[in-house]
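FYI, not all chains are in this one, though none of them got moved.
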Amino acid sequence: MSRLKPIEYADAPPAVRAVYDDIKTSRNLKDVNNFWKYLAHDPVGLRRTWESVKEVMAPGALDPLVKEMIYLAVSTSNGCGYCIASHTAAARKAGMTDAMFGEVMAVVGMANETNRLVNGYRVPIDASLE
Amino acid sequence: MSRLKPIEYADAPPAVRAVYDDIKTSRNLKDVNNFWKYLAHDPVGLRRTWESVKEVMAPGALDPLVKEMIYLAVSTSNGCGYCIASHTAAARKAGMTDAMFGEVMAVVGMANETNRLVNGYRVPIDASLE
Amino acid sequence: MSRLKPIEYADAPPAVRAVYDDIKTSRNLKDVNNFWKYLAHDPVGLRRTWESVKEVMAPGALDPLVKEMIYLAVSTSNGCGYCIASHTAAARKAGMTDAMFGEVMAVVGMANETNRLVNGYRVPIDASLE
C-alpha cells in the first residue's frame, strides 16, 4: 500500500482550489504547503481545518508571533517533525529571533521536566491554586 | 505504601531551607508551593530544579508573561493537572487576561489537532522548510 | 553502536521460525513485516507479542476493520510513523476507503484538540458521567 500523494493545484477539484486560493491570498504565498496538499484528500476537513486555523491564528488578545511560538512549543513537545519545521518557519517570519527560539526551547524543556516531577512525586494542588 | 508528605519549612534541613528562602525572596511569597515541598525529598534535585527554573523563566528575549503562557501551553498539552493550575496562576499574576487564556487554549487545541493530521497523512517536510 | 539488523527467516532459530510461520499462515503472507524481524532479537517477546496481537485483533464483538481503524487512530495520536504506515495498510486491506480514512483522521484530530481544551479549562466530570 503506497502512501497518499499531494494534490497539486492543477489537479484539485473546485472546492479544494477555493481553499488553496484563500490560503495563498491570506498568507501571500505562491503555493500552499504540503500539509494542505495532503489534507485535500478530505475536502471537507481541509476547509474546516483552514477556517479554524485562520480564526485561531488571527491577531487577537495575543499577537501572531506569540501564537506561533505557542504552536511551536506544543509541536516540539509532541515531537511532530513536520509541525516543528513549519511553525519554526512561521514564527521566524513573524519575528522570532535566534535568542527567542532558544528561550522557547528552554521553557518547553523545563516544562516537560517539571511536569514529570509533579507526576512522580504525586504533588497535590495547593489550596491557593484551586 | 503511603505517599510522600510535603516537607514544611520548620522541618526542612538547612540545604532545603536555603532553597525555600531563595524561592520566597525571588517570588515575594510567604510560603513555597507544594511542588517544592515534595521535591525537597531530593535536596540536590530541589536545588538543581530551582536554579534551572529561575534561569529559564527570567526576563530575556521573551518577557515572563510569554514564557508562562508557553509553560501553560505545554502543561495543558501534557495533561499535568498540578502544572496547569500553578502555571495558570503564574500567568495570570504576570498579566494574562481571560481573553489571552482563551487564545492560548485555542492554539494548544489547534496544534494538537493538526499535529495528528500531519502524522496520519504522513506529510513530508516541504523542501522550503528544510 | 550500529542499530540492530532484521532477522530473516533463513537465519532465524527454530523458536523464531515457528512464530514467523504462524504469522505467514494466519495472514496469508509470503514474508513477515520488519516489525517481527526486529522483535525477533527477543524470541520470548516475539512469541508473546504475536500471541497477544493475534488474540486482540481476531473478530469478536468488533469486526477487524473497526479494530484496525482504532489501532491506526492510536498510532496516529502517538506519532509512530511505522505503526501508522503498517496499520493504514492493514486497515485498507480490511476495507477502509479513502473517505473512511479521512474521517478517522478527522476524529483523531478533533479528539486531540478537545482533550487539551478539557485539560486547560480544568473541566470537572459531570455528575451524570460518574
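Brief remarks follow.
Think of it as A, B and C in the order they're written, each chain with its own count starting at 1.
By definition in this document, a residue touches a chain if its C-beta (ideal position, glycine included) is under 8 Å from a C-beta of that chain, and two chains touch if they have at least 3 such contacts.
The model shown is predicted, which means the values in this text are computed figures rather than measured ones.
Because all chains derive from one sequence, the complete complex can be expressed as a copy number, which is 6 in this file against the 3 shown.
Rule of thumb we're sticking to: only the chains that are shown with their structure count from here on.
Centroids of chain A and chain B (each the mean of its C-alpha atoms) stand 21 Å apart.
Chain B and chain C have Cα centroids separated by 34 Å. In this assembly, the C-alpha centroid of chain A lies 26 Å from the C-alpha centroid of chain C.
Multi-chain contact residues of chain B, defined as those touching 2 or more other chains: 77, 81, 85, 104, 108, 110, 112-115, 117, 119, 121-122. Touching chain A in their complex are the following residues of chain C: 79, 85, 88-89, 92-93, 98-99, 101-103, 105-106, 109. Taken together, the chain B residues at the contact with chain A in this complex read 3-4, 33-35, 38-39, 41, 45, 49, 52-53, 56-57, 60-62, 66-67, 69-71, 73-75, 77-78, 80-83, 85-87, 89, 97, 99-100, 102-104, 106-108, 110-115, 117-119, 121-126, 128-130.
Every residue of chain B that touches chain C in the complex is listed here, in rising order: 72, 76-77, 79, 81, 84-85, 88, 104-105, 108-110, 112-117, 119-122.
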